[in-house]
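In this view, the complex is presented without one of its protein chains, the others remaining in place.
Here is chain A:
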Amino acid sequence: MHRFANPARFLRFSAVLLPWAAGATVILTIVGLYLALFASPADYQQGETVRIMYIHVPAAWMALFVYTNMALAAAVGLVWKHPLADLFTKAAAPIGAGFTAVCLITGSLWGEPMWGTWWVWDARLTSVLILFFLYLGYMALVNAFDDPTRGSKAGAILVLVGVVNVPIIKFSVDWWNTLHQPASVVKMGGPSIDPSMLWPLLIMGLAFTCYFITVVLVRLRAEIAARKVQMLRLTMAQG
């Protein structure tokens, strides 16, 4: 990990990785969408609306995955003061917020035909909404300071405080009696979902992960380039 904290080494490494990640995203999304929308069976209870799951569930996984990664990066940034860790946290936040928004919107669209309501104040939904606000609060806090390092340090602490929400989201369906169904993929005793639906779901999850890696690499490279430009401008202004 410490090896890749060097921005120059990271730039070389990411230049190699980026096309592969982008290619994998495209292929996995096409395959996953085909399997999800055409090749997988409709649900015996939910009919065709079950296909919303192939977007909703991976988006929810990513919302948590991105936040956990941000928290790890924030801790690394605070402890070892790696410049890349702070940049990663900053670069990942809008993507995570996007996934959370997709998760909430698709969940709402799925809830209308299934539960008969767009929204219920149930533990899972509320805790994901809090996650969304945490993302937004982080982005607002990072941009609120004139000194960018102060902003990313404050943001890192906020991200670490918000980590308490992650296990609450994961276990909310077990701890409270909720309308949202309990976990059916990641649980003790193996998944309770049929393989014909599980495979498209997993492929979509992988596609979303590759998408995240691609976009975060692009954003990180852009951020590093922006810093370089800023440094050059400063030296030109002083020289």
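Some notes on this structure:
In this text, a contact is a pair of C-beta atoms (placed from the backbone, for glycine too) under 8 Å apart; a residue touches a chain by one contact, two chains touch by 3 or more; residues count from 1.
The criterion applied here is as follows: contacts and distances are computed from a predicted model.
Name of the non-displayed chain as stated in its UniProt record, restricted to "DNA repair protein RecO", "Heme exporter protein B", "Carbohydrate ABC transporter permease" or "FAD-binding protein": "Heme exporter protein B".
Set against the missing chain, the residues A:33, A:130 or A:198 yield one that touches it, A:130. Checked against the full complex, the candidates A:15, A:42, A:144 or A:229 give a single residue touching the omitted chain, namely A:144. One of A:15, A:42, A:161 or A:231 touches the chain omitted from the figure, and that residue is A:161.
Only one of A:82, A:124 or A:153 touches the absent chain when the whole complex is considered: A:153. Take chain A: the residues that touch the chain left off the picture are 78, 126, 130, 133-134, 136-137, 140-141, 144-146, 150, 153-154, 157-158, 160-162.
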